[in-house]
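Yeah, one chain of the complex is gone here, protein chain that is, but the others are all in their spots.
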Amino acid sequence: MGKLILNNYILIVIMVGTTLIGIVSGILGSIITLRKEALIGNALAHASFPGVMLSFMIIKTKNIELLLIGAGCFSIISLVIIKIIKKYSKIKYDSALALVLSGFFGLGQVLLSIIQNTGNSNQAGLKKFIFGEVATILSSDIQIISIISITIILIVVLFRKEIKLFIFDKEFYKSLGFSCEFLDNLIILLTVIVIMMGIRFVGVILMTSILIAPGIAARQWSNSFYKNLVLSGLFGGLAGFVGTFISFKNSDLSIGPIIVVVVSLIAIISVFLKKVK
Amino acid sequence: MNFEILMILIITSFSCSLIGVFISLRKMAMLMDAISHTALIGVVLAYLIIRDINSPFLIIGASAVCVLTVYLIEVLSDKKIEKGAATGLIFPLLFSLGVLIIDRKLKNSQISINSALFGKLEFIIFKRLTINNIDLGPLALYIMLVIAVVIAVFIIIFYKELKVISFDIIFAKTSGVSVLLVHYLFISLISLTAVSAFNIVGVILVISLIIGPSVTSLLFTKNLKKTIIFSIFIGLINSLVGYGIAFKYDIIISGAVASVNMVVFLLALLFIGGINEYNRRKLS
Partner (left out) sequence: MESAISIKNLTISYDEKKILSNINIDIPKGKLIGIIGPNGGGKSTFIKGILDIVKNSSGNIKFQGEYYKEYLKKIAYIPQRDTVDWDFPTTVLDVVIMGSYGRLGLFKRPKRKEKEMAILMLKKVGMEKYLNRQISQLSGGEKQRVFIARALMQKSEIYFMDEPFQGVDIKTEKAIIKILKTLKEKNKTVLVVHHNLETVKEYFDYLVMINRKIIAKGEIADVFNKENIKKTFYRDY
């Protein structure tokens, strides 16, 4: 009986986590997809790798929060570099993404080797970073994730009108005296935070999917920006919830890929059932 | 420094630089990223069917999966989903399916995700090509040599088609160029490259070798032929420098080379920016 409660407790904790992550990923992902910057999430996720390594080298413990802050910083640095490349050269956006993604990840590999050379083994940590590791998530982590997620949702709701204008009618937005830079930076910051939380569950490679798929699905059902945000959040959360459940019933399967398969199926089915012009 | 490892690295860089120029110009960089990731899964699926880790059909089967990935992405793009979004939807899905299959059926298999991502340049030389008990060198070297030759031949034969398709694909179609044929041959070729190379240098370095030298080259050149030559040259230098650093500081080769590729580009960008600034000040 005790074990049953314990098992269910873990299930509930993780489910809350994945559902929340699904919701905020869906929402932010929808925003960046509508801005036609869908793959930036991929680049930001991969680029955080050296950040994790460097943080570890500095603090020498595996304090997750600090590691993720370091990761987030590097994501932001990578974005700055991508913007510089876009602004000062004729190199195309997707090439810049691929270059920075591979370069930063390579840098992470270099730092990892240095860490391994000094005797601090981190092999297992690496696999978790790439594929996510739900097993070590504690209820205290979920509390933090809950607070952050709800804050993010509130911020998006608060700025929904500005974001809508910013995406669809930039000129009008500017003419109202609003700052483009502020909103752009806000969106990026929120996205990075979402990615930092998300990679603990699904890992670096699959992060892109939970950002993009809910948005694609939502787009097939509605032309309204607000409805898109809500639907994306719903689809993302649903995928997190269902994915976790399936994963618990099949304990040999990793949870990240299952969530991805669920959310991708939602997207593909939506595309083929398309109701909107 | 191990000469064999260096040769393998250089040949791989050569192949990647060649296709890299066209991939960069055709804005297929992130598509290549997707192909590289699905290469891993392609190998897994092919292995499930063939069950022989040494079979050459493994490479062909895996390449077919990559081509399928591109096809699916193009189908979705037709349904009015932006290319980047379609890419970000399809490849994680296929990758996840692959991971799940590994989880369920290949738990104790020889397929290591670690080496798929980071490559195993340091160890790949241990697998030799022996004929009649004569050691001809590392197997990987010969595989990459064959790939390099195939790519070079392809680019020579279809140079003008690749050029016009990269520059103005609509014009190519309407002026009677065999766009579909060359396009799908190209996709097959880059898939083959991804599948062969990822096992040696890892997914991330494949992308870096493809994009890094070509975008660095594009900063300077005004002519496609020169872009290709310069890109090969830069790839070579970057690989040498990267391997040198890796050897000296005992760090992983693939990471070092990928980092060098990015740093060299950024330095080149700085250099060009500096020259432009100098010219601007001189004129005013």
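First chain written, first letter: the chains are A and B, and each begins at residue 1.
As a working rule, a contact is a pair of C-beta atoms (placed from the backbone, for glycine too) under 8 Å apart; a residue touches a chain by one contact, two chains touch by 3 or more.
Quick caveat: nothing in here was measured; it's all calculated off a predicted structure.
The hidden chain makes contact, of the residues B:Thr130, B:Ser178 or B:Asn276, with B:Ser178. Note that of B:Val164, B:Ile237 or B:Val263, the residue touching the chain absent from this view is B:Val164. Here one chain is not drawn; of B:Ser115, B:Ser188 or B:Thr221, the residue touching it is B:Thr221. The omitted chain makes contact with chain B at the following residues, 25, 78, 80, 157-161, 163-164, 166-168, 170-178, 218, 221-224, 226-227.
In this text, only the chains that are shown with their structure count from here on.
If each chain is reduced to the centroid of its CA atoms, chain A and chain B end up 26 Å from each other. Those residues of chain A that touch chain B in the shared complex are 33, 36-39, 41-42, 46, 81, 84-85, 88-92, 94-110, 112-114, 117, 126-127, 130-131, 205-206, 208-209, 211-213, 215-216, 219, 252-254, 256-258, 260-261, 264, 267-268, 271, 274. Taken together, the chain B residues at the contact with chain A in this complex read 24, 27-30, 32-33, 37, 76, 79, 81-82, 84-85, 87-89, 92-93, 95-97, 99-100, 103-104, 107, 113-114, 117-118, 204-205, 207-208, 210-212, 215, 218-219, 249-252, 254-259, 261-263, 265-266, 269, 272-273.
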